[in-house]
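Heads up, one of the protein chains got dropped from this complex, but the rest are sitting where they should.
We just call them A, B and C in the order they show up, numbering each chain from 1.
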Amino acid sequence: MPPLLPIDLLLIAVAAWLLIGLAGLAAPGNLRYISKRLFPLGALVGLALGATALNFLGSGPQVAVLAIGLPDLPFHLRLDNLTAVFALLLGFASAGISVYAAGYFRKGQGTAPGLLCLEYHFFLASMLMVLMADDAYAFMVAWESMALSSFFLVTTDHKHAEIRSAGYLYLLIAHVGAIAILLSFGVMTSGTGDYSFANMREQHLSPFWASSAYLLALLGFGAKAGLVPVHVWLPEAHPAAPSPVSALMSGVMLKTAIYGLMRVSFDLLGSQPLWWWGVVAMAVGLVTALFGVLYSTVQSDMKRLLAYSSIENIGLLAVGIGLALLFRSYKMPVLAALALTAVLYHCLAHAGFKSLLFLCTGSVLHATKERSLGKLGGLIHPMPWVAWLALVGVIASTGLPPLSGFVSEWLLLQAFLFSPGLPHSWLNMVVPVSAAVVALVAALAGFAMVKFFGIIFLGQAREEALKDAHDAGPWERVGLVWLAGLSLALGVLPSTIISLIDAATRQLLGTGLADRMKENGWWMLAPISPERASYQPLIFLAVITASLLLGRQLVRRLYHGRVRRSPAWDCGYVFQGPRAQDTAEGFSQPIRRIFETLFRMQSHIPTIRDERPYYSVKVEDHFWHWLYLPLARLVTAFSHLVARLQGGRIAIYLLYSFVTLIFLLLVARP
Amino acid sequence: MDLFTLMLAIPLISGLLLTVVGERAWAPNLNIIASLGTFLASALLTYEIVATGPRMAFGEQFFIDSLNVFLVTLTAFVGLTTSIFSGPYMRNEYEHGRLSVPRLRLYKSMFQLFMFTMLVALTTNNLGILWVTMEAATLTTVLLVSLYRTAASLEAAWKYFILCGVGIAQALFGTILLYFAAERVLGESGNSLLWTHLVQVKGQLEPTIMVLSFIFLLVGYGTKVGLAPLHNWLPDAHAEGPTPVSAVLSGLLLNVALYAILRCKVLADGAIPDNFAGNLMMGFGLLTLATAAFALSRQKDIKRMFAYSSIEHMGIITFAFGMGGPVANFAGLLHMTMHSLTKSAIFFAVGHATQKAGTQLIEDIRGLIRINPVIGWGLMLGTLAILGMPPFGVFASEFMILTNAMKYYAWATPILLVSLGVAFAAIFGKVQPMVFGETHARPLPHAPAITPVFVHLALVLMLGLYIPPYLTNWFHQAAKMMG
Amino acid sequence: MTASIPLSAQLINLFASVILLLAFAMLAQRRMLPLINLFAYQGLALCMSTLVVAVTTGQHHLYWSAGLTLLLKALLLPWILHRLVRKLHVRFDVESLINIPTTMLVGIVLVMVSFNVALPISQLSSTVSRGTLGIALATVMLAFLMMITRTKAIPQVVGFLAMENGLFLAATSATYGMPMVVELGIALDVLVGAIILGVFFFQIRDQFDSLDIRHMEKLKDG
Partner (left out) sequence: MNIFGLVGQIFAIALALFLAPLLTGWVNQCRAWFQNRSAPPLMQPYYTLHKLFLKDVVLAHGASPLFRFAPFVVFGCMILACAIVPTLSTDLPFAPAADMLALVGVFGLARIFISLAAMDIGTSFGSLGGRREMLVGFLAEPALLMVIFTTALICQSTSVATIVETLAHRDFIIYPSLAFAGIAFSFVSLAENARVPVDNPATHLELTMIHEAMILEYSGRHLALVEWAASLKLYAYSCLGLALFMPWGIASGASILGLAAALPILMAKLAVGGFLLAGIESVNAKLRIFRAPEFLGTAFLLAVLGLLVRLLLETRV
């Protein structure tokens, strides 16, 4: 028997997940069997997958052909470094999420546990297939299977109409996106009819067709990733899904779209992108990021807040991809590598912290049955595990040192910083300003995350029942700790990780950062040179920790450690009940006010004459009103027109037939 | 008696027999057994044909080649599953008081006769006989459509009869013209309507006549296929007839009508230059697709909606065959198969669903997955399959059609894609709340025969991931034959 | 010029013209029973023209065809229709969606179209009756028009059957009739169809208390 190649191991992982899923159908009602046996098993598969991918990184590509698929186009599979990076992400993130899920799913949540298990593992397997696919058909099959299984997962709790409509919107946009992707593949074959990726790589498209393919891919993958304006499904679907599923969707599935975009724009579309591709991606990314973060600050549903935050992060990723394309088109490979590394790193980082945060909301949801920020508060007391681990996620997602989010944002900003070398004066001026927008986005993300954490976990409990909330169970804790650990590791070991993912960068761009970085040692992140820019998270962390501990010790030694408890001072203000705290809406009031025009708000402000004064504010999406509703109206109008054809009168029907015949007789000529 | 005769004889004889004994308690079983026999005969016949190649029967009046043999198997198969499905379904209808015993008898005998006409239409070599059996198919099903004798079903049956009758009359005119063209080449032998002979001389047929002939044939048989704007009978007939009838209308009749067009197209292509027939079919296909897609979103009746979906898919298939070429023909054949299997599965599921809910109105059917998860999932998966979601086979064929269109007829792709998108939005938006959500429906007296649904869907799923080589060869041969 | 046309052809043309004339007459006819009678006459004319062709060319199966036409189109179907009308008590005026003169004008245009369409084809034909192909097409079209404009079920069916007449005429004029097995099949279909229609009429009347097809406009989308 020949030794098992990594690609075989990946295929075994796919099969294992499918089998685990099917095993769930053996006893669909047996919750214990499914959650305590199958889900941990799935987590193990994830771990093994991550390890395999990690081990593979740096090797040459491997291909395989399965005997299934279309007669002329069997499933082509390929494992290269780009795939491996994302498989690594999938494996490690899903390991944590699956372990968490083992403790999460309870009885009586709509779909039977066995079915849920099937859908869940099918989802995982299809994501892995997306990463491995090396022809358009296999890709589309995996891609749509992924959409389908996640759709079923989203609608797990389908007795609520809003969850159903969220699922509907999700699948619809996913389908439209898939159509765009298919078209893009079609363009890339440039009429050869061979839909394998290998063939697409060999095609030399004219700029027009290459651009069409690129834009279609941007639309298609953007629809999955949640780029504006095809983002509307995301804030609906993520809250609707059970938390582990939200975590998977946000942490991993969105990345498959990024993967696809990278695959198309760096790999399949040949080596020479046009400069404006990068600008388009950057513009879309900036708009998305700003949009996402602004809307995330004004949400009052915790999962929606996170969903919008995912949109923001996807926007940042698109910015990075755009930047890399820009550098690449101007033949600046090192800078392109820098931007691309930032993208890959951010993918990993986001997978870690966003999954973590979504899982935390899951625990909160379980403990309190409440998603609305207005009814939470003070949960750090009953749920310390969740709260402190959520804090890790919050800091990481805010892009603050020393955790994972900072490294990627740092790399991205570094890439921006060197853009003024571009041989294009307009870009030279505009691109740095875009960096300021990125900074604004990062700072606003901080705002949103402070809101998220502060309102949920800090302050006084806004409802009586919250005091009885229970902390996460052991399984859930393991999952959370794993993901928090990933965030920490990504935060403090950037050089090590970059030297791993560098293989993907090198594969796509021909050059990487690792060689330069090796000279500086593993503790220092200095992508270009230490004189130019450097970051040593370990020292960073050590200094802060040392001064923290030292300060604490010194104060205790020199003075004392006495503490007295008393009611809060609050400037002597008497009414200190939980209602006196800021609400979620109140917290975001400055944002709503400053960026008023960017929101579509319907607010009611009480007057002194109101018998029953109340305050309400509803923030809606401009895109929904200006893009989607008109589109829906257009379709409705059209279908109204078409429906008139079927007027019920037989004479008219005969007339159609008659006129068709006469028309053809008179007009049709070969 | 050879297999071929057996295959034709079983439905004919059992159909006649059932008119006599159709009221007995065991009649539904006879129906199933007859269908099973037909299916077995056709399967064996297929095996034989695959092993030995095309053959003739009854002189040259019948012939079986790679194009029709798979349709024969498909027809017999869907006939079998439909008969299995209709057993409990019809018993439920009877116990709900919607049907009387004589009408059940009528249903069973007409069902078998309809199968007979379908099989003859598929295997006949004589274009005249083809016409006769197409007309006979209308006649056998028109009484089935009005089986409930309600105002709506009568109206539907009347429209069905008149529109298809007129359509088929035009097809006859086309056939006459074809005969006329053929006679000029083949002389006044009796062979001038035999397709095998015609195809030998298709290059010599007079183009002027063939143009007219093909227009008449296309408009005529196209009415039966449901091409827009000739489709208006189709939603009514599907919605108002009993569900098994809807299933066979969608799954078989439309296919056979399209098959008739295909046979004629092969001849027209030989005679008329510039892909005239293909362009015409592509035009009709796109128009049909777009019309159906936009009509979908306004449907309130579930069966009516899926009838429109059938129209939509007929549009796609017509377009595919219009494009021509090995890939598109292959895809068209595949899509025909997929559509038959999937759509009949959907109608089975819908049948049970409507019976459970006691209504066909979409907004009154809710939470199927709660009443009966099997029906709910059947409908959900069937719907997703018909919408072209991988890994179901419909996607495979749509993928090939789309990619082929992109390659040769890029202008058509936007229409295709927009229509598919709109259709997706419409159908899925309506089916999802039916399957999901809460409900208060009561259980049925007889357990549904749900196996056919899943057998069909399993086949569709399998074909989406893996098309066995012999099937591929077979489709390839057929596609090559169509040129 | 006219002398060069043989007598048989003249006769055939005559009968064909009669058929066309009758088609127009049916289009203009407001009453039910005369309409059926006109249909019977048309069947008779068709039979005669087929007979002439049969005599001229000596095609044996055309005799059968003519006999079949006579039996079915001129006798059996009109008889069935008569019975139906009497049983169903629907001898009233036939209502038309468009007024008769307009219908006639449209009919004239149709005839012109048909002749033009058929012209290049009939020149290719070698049969004695080739000129009548245009007439056959026009008959089909006129019958079609009649189906569109009538609001009652029976006239619509008469239109449908008249269309079959036109097709038969086409079959005998362009070629010397279809192969026998096909003709028999077509005849069987027509017969069964007529019987089923008869059944339908009763069902419809039971359901709607009338044979006015404008009652049957409930199924629609618009």
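Here, contacts are C-beta pairs under 8 Å (C-beta built on N, C-alpha and C of every residue); 3 or more make two chains touch, one makes a residue touch a chain.
Here the structure is a predicted model, which is why all the values come from computation and not from measurement.
Asks: Indicate each shown chain that the hidden chain touches within the full complex.
Replies: A
Asks: Check the options A:Leu548, A:Ile605, A:Leu631 or A:Val659 and report the residue that touches the missing chain.
Replies: A:Leu548
Asks: Among A:Ala93, A:Leu356, A:Leu444 or A:Leu665, which residue is in touch with the absent chain?
Replies: Here the residue in touch with the unshown chain is A:Leu444.
Asks: Hey, which of A:Phe208, A:Trp569 or A:Tyr614 is the one touching the hidden chain?
Replies: Going through A:Phe208, A:Trp569 or A:Tyr614 one by one, A:Trp569 is the residue touching the chain not shown.
Asks: Going by the contact rule already stated, which one of A:Thr398, A:Ser487 or A:Thr660 would touch the omitted chain in the full complex?
Replies: Here the residue in touch with the unshown chain is A:Thr398.
Asks: For the chain left out of this view, which of A:Tyr259, A:Phe453 or A:Phe599 touches it?
Replies: The missing chain is touched by A:Phe453.
Asks: Check each of A:Tyr330, A:Phe406, A:Trp482 or A:Phe658 against the chain that is not shown and name the one that touches it.
Replies: Per the contact definition at the top, the residue touching the missing chain is A:Phe406.
Asks: Spell out, residue by residue, where the missing chain touches subunit A.
Replies: Contacting residues on subunit A, toward the hidden partner: 377-378, 380-381, 384, 387, 391, 394-395, 398-401, 406, 410, 413-414, 417, 420, 425, 428-429, 432-433, 435-437, 439-440, 442-444, 446-447, 449-451, 453-455, 458-460, 524, 526, 530-537, 539-540, 543-548, 551-552, 555, 558-560, 562-571, 573, 576, 578, 580-582, 586-591, 593-594.
In this text, only the chains that are shown with their structure count from here on.
Asks: Between subunit A and subunit B, which partner chains are common?
Replies: Under the touch definition, subunit A and subunit B have C as mutual neighbours.
Asks: What chain sits nearest the middle when you go by CA atom centres?
Replies: Taking the mean of all protein C-alpha atoms as reference, the closest chain is B.
Asks: Report the inter-chain centroid distance for subunit A and subunit B in whole angstrom, where each centroid is the mean of the CA atoms.
Replies: Centre separation, subunit A to subunit B: 44 Å.
Asks: So what's the Cα centroid distance for subunit A and subunit C, whole Å?
Replies: Averaging C-alpha atoms per chain gives centres 69 Å apart.
Asks: Whole-Å distance, subunit B centre to subunit C centre, using C-alpha means?
Replies: 31
Asks: Counting only residues that touch at least two other chains, what does the list for subunit A look like?
Replies: 640, 643, 645-646, 650, 654, 665
Asks: Could you pull out the residues of subunit C that touch at least 2 other chains?
Replies: In subunit C, 117, 144, 147, 156, 213, 216-219, 221 touch at least two other chains.
Asks: If you look only at subunit A, which of its residues touch subunit B in the complex?
Replies: Against subunit B, the touching part of subunit A is residues 67-72, 136-137, 140-145, 147-148, 155, 158-159, 161, 164, 167-168, 171-172, 175-176, 179, 182-183, 186-187, 189, 191, 193, 195, 635-636, 638-643, 645-646, 650, 653-654, 656-657, 660-661, 664-665, 668-670.
Asks: For the complex, give me every residue of subunit C touching subunit B.
Replies: Result: residues 117, 120-121, 124-126, 137, 140, 144, 147, 153, 156, 160, 163-164, 167, 170-171, 174-176, 178-179, 181-182, 185-186, 188-189, 192-193, 196-197, 199-200, 203-204, 207-208, 213, 216-219, 221 of subunit C touch subunit B.
Asks: For subunit C, which residues are in contact with subunit A within the complex?
Replies: 97, 110, 113, 117, 141, 144-145, 147-151, 156, 213-214, 216-222
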